[in-house]
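A protein chain is absent from this complex, but the other protein chains hold their places.
Our next item is chain A:
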Amino acid sequence: MAPMDRSSDPDALSAQEAAREHVRPRRGARPCEPVPRPVWIGSAVVTPARLPDLVGTAVRCALAAVWLVSGGMKLADPLQAAVAVDAYRVLPAALVPVVAAVLPLLELALGGLLLLGIGTRLAAVVSAVVLLGFVAGLVQAWARGLSIDCGCFGGGGPVPPGEEQYPLTLLRDLGFLALALWLVVRPRTLLALDRVWDPPAGGHDARSGPGDARPAPVDADRTAGRTW
């Protein structure tokens, strides 16, 4: 360590602090800028600015769990997976086994990537596309009056009329879609390999989350530490 006393040497500001000074100039016109107050979450103190990171981490792990469970259940019973795919009555018979073979592995891959936080934004984009496909399949089945179980987590196939769960299933899929979209917009999370490989530059963790209309005062952040 350099034998330097920060408090007594104003020139010894770290680049990090200087950068923060710079990209968040005190314009005077923003007297209402909230002072970050520490928040207790578990035993760790986090500043409010890090809350989106925590939320994003939970979102990422939740979506990973969804994919791992659904992919695993389908992989355990391939014939049933084919029945579930066929029940949507969208694909020609020859393509049903192909989709039924690819889907479980794709789901497991997405789950694994999200769990480890590798290529989070890519995995989230693909997740959203796949989920949109599921939603479209459900909507067309509902509109055509097919009586099917979605087979989202294994099982699936035709069910006796009246035993469909379209509204509930659709709501659930849209919830999963929301998780994916969060990560598309804001892929930065904690405990992710992405973060190890691409550490945030200048300690600017305070990125705005989705729905935060405030113009992000962290332009410098966009050049470095961009997470995919």
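Methods note: a residue touches a chain if its C-beta (ideal position, glycine included) is under 8 Å from a C-beta of that chain, and two chains touch if they have at least 3 such contacts; residues count from 1.
As a working rule, contacts and distances are computed from a predicted model.
Asker: Quick one: the chain not pictured, UniProt calls it what, "Electron transfer flavoprotein beta subunit", "Protein-disulfide isomerase", "Intermembrane phospholipid transport system permease protein MlaE" or "Phosphoribosylformylglycinamidine synthase subunit PurS"?
Answerer: UniProt lists the chain that is not shown as "Protein-disulfide isomerase".
Asker: Which residue numbers on chain A touch the omitted chain?
Answerer: For chain A, the residues touching the absent chain are 15, 18-19, 21-23, 77-80, 82-83, 86-87, 89, 93, 96-98, 101-106, 108-110, 112-113, 117-123, 126, 146-147, 157-161, 193-194, 196-199, 201-202, 219-220, 222-228.
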